[in-house]
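Shown here: the complex without one of its protein chains, the others still in place.
Chain IDs A, B and C follow the sequence of writing; residue 1 opens each chain.
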Amino acid sequence: MSILLTENTKAIIQGITGKVGSAQAKWMLEYGTKLVAGVTPGRKGQNVYGLPVYDDVLETVEKHGANATVIFAPAAYTKSAVFEALEAGIKLVIVVPEHVPVADAIEMREAAKAKGAYLLGPTTPGVISPGIGKLGIMPGNMFKQGRIGVISRSGTLSYEAAGYLNDAGMGESTVVGIGADPVIGMDLPDLLQLFDEDEGTDAVVIVGEIGGTAEEEAAPFIQKMKKPVVAYIAGRMSPPGKRMGHAGAIIQGGAGTAESKNEALTKVGAAVAFNLLDVPVLLKKAL
Amino acid sequence: MSILLTENTKAIIQGITGKVGSAQAKWMLEYGTKLVAGVTPGRKGQNVYGLPVYDDVLETVEKHGANATVIFAPAAYTKSAVFEALEAGIKLVIVVPEHVPVADAIEMREAAKAKGAYLLGPTTPGVISPGIGKLGIMPGNMFKQGRIGVISRSGTLSYEAAGYLNDAGMGESTVVGIGADPVIGMDLPDLLQLFDEDEGTDAVVIVGEIGGTAEEEAAPFIQKMKKPVVAYIAGRMSPPGKRMGHAGAIIQGGAGTAESKNEALTKVGAAVAFNLLDVPVLLKKAL
Amino acid sequence: MRLLEYQGKEVLKSLGIVVPDSRVANTPEEAYEAAQELGGKVMIKVQIPTGGRGKAGGVKAAATPEEAREFAAKLLGAVIKGYQVKQVLVEKQIKVQKELYMGITIDNRHGKRVFMFCEAGGMDIEQVVSKSPERLLKVERGAKENLPEYQIRSILRQRGFSNKTLVGLSKIASALFEAFLKYDLSTCEINPLCILEDGSLVAADAKVEIDDSALYRQKQFQNKGMDTPDELELRAKEIGVTYVKLDGEIGILASGAGLGMCCIDLLADEGLKPANFLETGGGITRELMADAIELVVSNKKVKAILISLYGGVNSLLEAAIGIKNAKESMEKQIPIVVKAIGNQDVEAWEILREAGIDIVETFHTERAVQLLKEKVS
Partner (left out) sequence: MRLLEYQGKEVLKSLGIVVPDSRVANTPEEAYEAAQELGGKVMIKVQIPTGGRGKAGGVKAAATPEEAREFAAKLLGAVIKGYQVKQVLVEKQIKVQKELYMGITIDNRHGKRVFMFCEAGGMDIEQVVSKSPERLLKVERGAKENLPEYQIRSILRQRGFSNKTLVGLSKIASALFEAFLKYDLSTCEINPLCILEDGSLVAADAKVEIDDSALYRQKQFQNKGMDTPDELELRAKEIGVTYVKLDGEIGILASGAGLGMCCIDLLADEGLKPANFLETGGGITRELMADAIELVVSNKKVKAILISLYGGVNSLLEAAIGIKNAKESMEKQIPIVVKAIGNQDVEAWEILREAGIDIVETFHTERAVQLLKEKVS
């Protein structure tokens, strides 16, 4: 079992005829992901690694029952691609592009919530449910099927976290890249709840980073969860006022420090790891 | 009894410190209308014919229980005045100004419907319930208390129609100026229903004019009404393609002729008057 | 206000919509030069703010620059559909594979904007639509709602379009709808919207109308379009009244549009023909009234005047003084009958009576009409 990306997911790729879109389509297919079609307006009738290409998303829903999409579009066209997917009834939208204007992210987030859809990103590596498939750009061979749910703001750190879990013989049910932008589509509690209800998940790992208050605000929800939560916050040695790569990874006016996050999480019973190396150790203790 | 403007109406005037606003306030008060306050942003603390002036509409609702407004604002500011009233909870909005952009009228209409408010105009002379009060610019002495409801697109013709009713000893329960613009706040059926349910009204007179399809589209509703309807359509001798003063009064592409309106109305059992002079005759027959 | 075709096409161009290459010509010589620049084969199209130019002979196909000059010479200065032609558009001919129709308008009754599309465009669109209404696609949008490309892409895909043409149509539709909102348009039509042999789309005509009430915030369109060709209507604008010229002999002045139309109906019932419709609105001053009467009688066919007024904000006294002054300065005296009811009517009647003007002291416009009939027969 898994969350978001399950046995029932039938995904499409928006921007499939582009360089990145087609390369990633190939990798997703090779990993065994159930992709049903691709969309690039103006390219209907083409074929990318066996996937039929359409002019619009709605036709992939009508003809193939598509219910998930991975978006590879230039930042300027990302909002429109997301709205097209949402209005076509797609319920899982993976927004890979970086540098999407925050105003667009605000609109996308609001629209997804209004439609009851799940939206990951912008600036997400996507989601992988090892053994089932992957939607996005995560390298499949970094992950192993198992029973730990992982939520990460950063792509690279989710690979690294999975590495330690695999080393410890644990594996992942689903690894979710929530997005590294200031405004993103889903809140931690939304995902924590999905994992808490998922029969294939025994515990959840949160891989966070400095900046924002997502972890602090998720604390009350963590307290109510049935399953244990282990958290690691990257950037505890980063100086305040400096944007560490991600637009959201910045300590501003004293808010968003690793300390405040760790404190809030510890208070509600989450185990806080000092290093990723400690994550499996804490998980074993908690399970 | 009456519709829209009743014993429970507590009205304000938006734009009360302007030349037209203050003059009309005086006339409404002289007619006995229950006005409770006025609004002109920046003029709080002033006093117009005994009415306190406020900076915002919400304060008149909080302090005086205002539930109706007459708007005298330049066309460019009318939309904002209407939205202020609607958001403050005002349920009857009289939009007197002419030359309001159609785009603004579309927004006003949609907002009023969403709030369940009644909106007359733009370009309405307002509403008068003889014996109770008047909201707008209708001359009070043209009307007489009685049991005939009148709905008119034109101001002057509503006065003229009332003259004939008064001559015939009938009088009016309420006379409603629905507005002469292409896009207006209320539809004929909305008002017909109010009159049909009003205990103080025995029959309804529709004073229409050429242009648009309001009368044609109201026909199915008229068929369902308990009370008799008499209609008069001005402009039967006006040539097509010429805009007769009102932005909406134009026969275009064969639509909006007096014939098509009269035919649609006759078909559903409304008595159609050739002249206003005939209106009381037809009313007496129908009652 | 309706833009001239070439002005409408400038709007389309600014939206990224392709239009045929063209030049505006004010003289036959300019048309000749334009045709040369454009490769010889051109269309010559009169620039007047109304439809049906083609059927009225205002659009000609020229095979050579010489022919272009010849057609321009015939059309420039001619009167077509009531307008004197001042400019022609010299436009490169295009090889059309298929003509479509695309337009946006406002559904007044429901307060919605409506996007329209039909596979059969061209001059006979109205016939096609009235015969087979189902061929006209209609997409309704409420206040502030847009028509994003992806929405129209799905809709037109279901009507059989695909690939380049589908994307092109969707882009045009979405841009047009955005402009409709942004520029306060009341109508916007591309008919025909042409598919060329290479599948690309070209707007061969443009009907763009701006909401007059919104011109104050759409300054870029001021001084566009073309004034009404009627001098009296122009003069009425200056005075601040609404005037529509009609065919008969009885001048009409009314203080409201409904009342004005009613006057026309009543006169017709008595066998009298109105010479005009004139609405003053509520803000009557003595000057406005005198100017309006002068305007009405400047139509030499007018042999009597019917005035029907309600006094509101402005008192009828002002109106009466204006009528008296106008009568005094008339070259030729003609009958005037006035109905005036409302604010200070008794005082107004006094003045009118003293000036020898016939009055009706009740609200009954039809009595004024009867009195007028007596006077002219």
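One rule holds for everything that comes next: a contact is a pair of C-beta atoms (placed from the backbone, for glycine too) under 8 Å apart; a residue touches a chain by one contact, two chains touch by 3 or more.
Bear in mind the structure is a predicted one, so any value in this text is a computation, not a measurement.
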Touched by the hidden chain, restricted to displayed chains: A, B
Full-complex contact with the absent chain, from A:I12, A:A180 or A:V272: A:A180
Omitted-chain contact residue, chosen from A:E62, A:E107 or A:D190: A:E107
Listed residues A:L29, A:A168, A:M244 or A:V268, member touching the removed chain: A:M244
Of A:S2, A:S129 or A:S152, the residue in touch with the unshown chain: A:S152
Contacts of subunit A with the absent chain, listed as residue ranges: 20, 23-24, 75-76, 98-103, 105-107, 109-111, 137, 139, 141-142, 152-160, 163, 180, 182-183, 187, 207, 209-210, 212-214, 217, 234-239, 242-249, 253, 274-277
Interface with the undisplayed chain - residues on subunit B: 41-45, 55-59, 80-81, 83-84, 87-88
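What we mean here is this: only the chains that are shown with their structure count from here on.
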Touch-based graph of the chains, sorted into line, ring, star, complete or other: line
Result of counting contacting C-beta pairs for B-C and A-C, higher pair: B-C
Gap in Å, rounded to a whole number, between the CA centres of subunit C and subunit A: 57
Centre-to-centre distance between subunit C and subunit B (centres being mean Cα positions), rounded to whole Å: 27
Of all residues in subunit C, the ones touching two or more other chains: none
Subunit B: positions in contact with at least two other chains: none
